[in-house]
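A single protein chain has been omitted from the complex, and every remaining protein chain is retained in its original position.
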């Protein structure tokens, strides 16, 4: 797993550096241009992520660590999916409905046993947030297809 | 003495029942706003500014001072409780504040934080009252070359913050710098890494990144560790009375930190643009450097919380120097204040202190009163926050999630920023898991563009010559500081090699 993460960082660094070549290294009067920092930061990134990646790779090859599934991975993935859906549906459902469903979903993932408590929280927390941010601070929550 | 006279005049303006009432309301309201991730002093003042339009200018500015301090305080509360800084100046407060909370010392951490803010604010106010005109000269000598050198010192201080895994630390800081390059280049207007997307023209704002890396990342990590399976978190309860106040040992450990943090914070805050972020970061790394138990930092060591907190409060007092003496805003929050001055028909500028003394000194003394009020609010509010920490984690999760996502969205009403926040939440989880430094990412993201712009501005004006960094007196001092910061570890390294050789010789 570790090697995958550092591998992704390594690939990102290479991409970043290549992209960095697109910008002028010096500007019209011969001084440090817009491409100076992208290039050097990119190169340093490639060096450091390269070292990290090969170090991690060596560990993988040497010790042959088998992939151990973390115990709570499912909860994390479900939460991530819920958050993803929440943000995606924010504009469709409107902030209030989306928040209620989201909180309920999150509690369903973590606290399945106590449905009544969950329902109370999924109504009160979004309402509180709505009153605080939208009504009071005028944050401009999205209104969905239902008009609120 | 002028100082005392002036301050007394200021207090006589500020201390009226109605002003005190609005100060308290401001402090309280600011605190609530500050607790929302992403809403720090700048956002707090900007949003609540409209509440003050109909007031008398003195009352209005007093209320704003309350909001300013309150939201700063609220931002620190989330740094300590859920590891999510409300603004860049409280990133450093998470380093030891959150571990303290995890160790069950929420109460002492919050008390100490308030005391640290109070001390920083007090020393700051005394320094403004006594020496504002003198300091104005220092602030005046601060142009792009000095600014670049100061930010460079801040970036060097990141090394101290990075943690033990130096390669991962370096990657983290470089990632922050890389992200900071997105957007229109301020100097030439070239668009970098924007892919033509108008939402990216102004670059990636650090707050969604910080909320993702810290708030969401920490949350995912806690669940990974199974915190939601635990019932009431007994370790964070406060049963004994002694768990409310910091221990004697914690007080005595932090004595020197209070003084160093305050003075350092004030001087850095005084310099336009650098402000509280650099101040808190430098103060933290200074404390870690001078401490005899530097290994304790980052694991819940009280001076590690006191250092950034004294510094960022003293810095916000320091930021008033360029505002009041030069009419130049030294920080985001003072820029909003400046706008408010104009709206009330006040003309900020070098003459404000002599032309509008009531207003200027009223502002200074109300900042001080803001500090006192917050200590009081604090004493009442801390038990409440401790109670929050006793709520089972699985029930806190939806609250934190909602505040992070909706808070990020509310900041600018931007979906793109909300997605950025979620993406960095995932990245933050892996960074935490594999020992990277989210703090280095965020701080590099904040400091990177400042350093780049200042360096390039300097080089344009000197036509490429670096001599300016030693020709101007303030630059020269800063250059020497940088050289010392670079040389000391090098000497230590050589010494280490030398000692090792001797030891090996002996062994042989």
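Order of writing sets the labels: A and B. Residues in every chain begin at 1.
Here, a residue touches a chain if its C-beta (ideal position, glycine included) is under 8 Å from a C-beta of that chain, and two chains touch if they have at least 3 such contacts.
Just so we're on the same page, contacts and distances are computed from a predicted model.
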Options "Aspartate carbamoyltransferase", "Protein FixA", "PQQ-dependent catabolism-associated beta-propeller protein" or "Tripartite tricarboxylate transporter substrate binding protein": UniProt name of the undisplayed chain: "Tripartite tricarboxylate transporter substrate binding protein"
Residue touching the undisplayed chain, where the options are B:59, B:94, B:458 or B:479: B:458
Selected from B:186, B:388, B:433 or B:482 as touching the chain missing from the view: B:186
For subunit A, the residues touching the chain missing from this view: 28-29, 138, 140, 145-147
Contact set of subunit B toward the excluded chain (per top definition): 46-47, 49-50, 139-147, 184-191, 194, 196-202, 272-273, 322, 326-330, 334-336, 339-340, 342-343, 345, 347-352, 412-414, 416-417, 453, 457-458, 460-461, 463
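As a working rule, only the chains that are shown with their structure count from here on.
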Separation of subunit A from subunit B, taking each centre as the mean of its C-alpha atoms, in whole Å: 24
Residue ranges of subunit A touching subunit B (in the complex, touch as defined): 2, 5-6, 9, 16, 19, 23-24, 27, 29-35, 37-38, 41-42, 44-45, 48-49, 51-52, 55, 70-73, 75-76, 79-80, 83-84, 86-87, 90-91, 95, 99, 102-103, 106-107, 110-111, 121-122, 125-126, 129, 132-134, 137-141
Contact set on subunit B toward subunit A in their complex: 32-33, 36, 47, 167-168, 170-171, 174-175, 177-178, 181, 185, 187-188, 190, 192-193, 216, 220, 223-226, 228-229, 394-395, 397-399, 401-403, 405-407, 409-410, 413, 415, 418-419, 422, 425-426, 429-430, 434, 452, 455-456, 459-460, 463-464
